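Just one protein chain is left out here, and the rest sit where they should.
To keep things simple, chains are lettered A and B as they appear, and every chain counts its residues starting from 1.
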Amino acid sequence: MRDVAIIGIGETQIGELWDKSLRELGIEAGLKAIRDAGVSGEEVDMLYVGNMSAGKLINQEHVAPMIADYAGLDDIPAVRIESGGASGGMALAEGYISVASGFDDIVVVGGAEKMTDVNDEEAKKILSSTADQEWETVCGATFDSLHAMMARYHMNKYGTTKDQFAEVIVKNHSNASNNPNAQYPRAIPKNFVMNAPMVSDPLGMFDCAPLSDGGAAVVLCPAEYVDNYNGDPVKILGVGHGADHIALHDRREIGGMKATRIAAEKAFKNSNISSKDIDFAEVHDNYSISEIVAIEDLGFFKKGEGGPATEEGRTALNSEISINTSGGLKAKGQPVGAVGINQAIEAAIQLRGDAGDRQVEDARYGLTHNVGGTGASAVVHILERWSE
Amino acid sequence: MKTKEKVGIKSYAGYVPRYRIKPKEIGKVWGKDGETMGKGLRINSKSVPSPDEDVITISTQAARWAMKRAIIKGVDIGAIYVGSESHPYAVKPTATIVGAAIGATPLMTAADYEFACKAGTAGFQTCMGLVSSGMIKNGMAIGADTSQGAPGDALEYSAAAGGAAYIIGTEDMLAEIKHTCSFTTDTPDFWRREGQKYPSHGGRFTGKPAYFKHITECTKNLMEESETVPDDYDYAVFHQPNGKFPVKVAKKLGFSKEQIDPGLLVTRIGNTYSGAVPLGLAATLDQSEPGDRILVTAYGSGAGCDSFDIKVTENIEKIKNDEVPTIQEVISDEEFIPYSIYAKYRKKIEGGY
Partner (left out) sequence: MTTPRFWREIEQRYRGIGVQCEICDRVYFPPREICPHCRRESFGKMNERELSGKGKVLTYTEVHDPHPDFKLLTPYIMAIIEMEEDVRVTGQLVGVDYKDVETGMEVKATMRRLGEESPEGIIYYGYKFAPVKDKHE
């Protein structure tokens, strides 16, 4: 296996981008990444696109060749990767494997989602379709309600509080205030979160990540070739996948995610480092509860300590471990299929030292954590600052 | 009509949705003195189904409880007839869905009945014929409705939801049906045309030439054929579109208030149409003892009556258990709702979901 580097990054603004189509989002991100890497189109061997539900959101399947085509790369093989909310992260893992294995040299991994071409109700229904359609959603479950039941369980079992959920949101909004690409680049007071209309008890409107449009892309190449390109490289140190039952009720543990734990274990093993070495992490905070569960299952905090740790500020920027410096899915935004790539881009920005006011001091190791559905799939990447 | 073999009720149970609305609350919306109207109709409240309840769910719940009471399995049921004027489908039988839900399909016969408020008892008679002839061992007859009156119409104060299921057979009867007879004419007192959401009615024409004439004739005929008089009966159950009619017709026929009281549910739950007499009989059976005799007359607009002469057996003691709630227990679970919620639940808000 060859070492793999990210040599180019590019992402669009995240938000309600009424004037942009899915293909435009994909192309904008892809071209930015290629330009950042300093590679030419002809050099690209393969394109992977993370996308959750173009078929339902814009009634277009076969989106990877479409994006390649409009990027002027119509003779480059392009494949879409789908794993619910983890589509982007899974696409990145595929790209990593194809470069590490020696099968391809230059691989572009993109992710894009266009969620605002349907109304909110339809978009939420589509988001819910990553849960078990026949045994969860038909029975009345929404994606929100499944996470709310996780939250209730976590509260009952570990004493986690609504206040602690709110602290996750306040922190992520505060981080996003320094991220120009974020959908909500502004801090919000805690009472806004606490007093927001209820979505699914105990989760209020601010506990839930938004519906977003956005595209993101990275360029991968073998570490041994980085000097051939202009791009400022970071190293992908390790990757791990995890899986679990599709339906939340079938998992023995409602207050934790086995898929995350498996993915993290594998990624740490492949990287020869441990959770203690990680300086910052982009975790899948599609709901406030999700971040608390994630930081426990990734090994940053013991089970049940995610809430108190957040409340004590131990996950804030430049504290014990900086969690979701980009603002996370909650405040940077949730263009589903792009999320895993957005996370890798934030990690690259931090490791390059380009994060400005949200820079993690002396960042060496970063982790990204991307979840599909309510936890049926998860993928973890560990990235390292480039050293000659 | 007499069967060759002894035939009777092997089990029964009823279900009524828990939501209630008071006439006063309905009257408020239409500028009427609902409280006085309610008093005139002798209806204190009526049941309202939740949006996820209909004739199929009500029938299924009643059928499941009836099976549990007598420990009868779905595969032992040879026929299901569901009588209703509010079947969820115009075409597609309620009975097949209930049959599948109780595990009675596929080796059984089934059909839906409609005869205004007596469609349930029409199923009694069909099952009696099938079991007494030996064609099937057990038949299930269900009467259930989720009736609606047009907003503002007099019917809105009474049209309610509920139903009961009966298992009819020739062995292990808890009550023998000794005799039945019907009285049928073409009397257009109440109807609903195909495609119409709400029924129409003839106002006061629904009284004397319709309800009273048919119940009186049919009941008299039953007593004549059975050679009985009102005093021979411990209880009587008459169709109850409101709280006034059954009391009046009972008095006219020579039955006392005490005889009809246990089966008079309309004051608390409203007119449950096809469910009314089956529920009233169920409530009566709940407090019956071996040897008790019950006279039942159901009325359906259009118009017709079915009367039954029922005698409770020793088995009534055996099937009383804690596994199945009595009708009084079912209807005591109640939650009162305002007209706004009622209008939402009954899909009366235009442009709503």
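Assume a residue touches a chain if its C-beta (ideal position, glycine included) is under 8 Å from a C-beta of that chain, and two chains touch if they have at least 3 such contacts.
Just so it is clear, the model here is predicted, and its values are computed rather than measured.
Within the full complex, the residue among A:Asp19, A:Glu134 or A:Asp357 touching the omitted chain is A:Glu134. Of the candidate positions B:Ile9, B:Ile26, B:Ile97 or B:Ala303, contact with the unshown chain belongs to B:Ile97. The omitted chain makes contact with just one of the residues B:Leu41, B:Ile56 or B:Leu265: B:Ile56.
For chain A, the residues touching the absent chain in the complete assembly are 121, 124-125, 128, 133-142, 144-146, 148-153, 156, 197-203, 245, 247-250, 254.
Although one chain is not displayed, its contacts with chain B can still be listed: residues 18, 50-54, 56-57, 60-61, 88-89, 97, 100-101, 103, 322-325, 329, 333, 344-345, 347, 352-353.
Quick note on the criterion: only the chains that are shown with their structure count from here on.
Centroids of chain A and chain B (each the mean of its C-alpha atoms) stand 59 Å apart.
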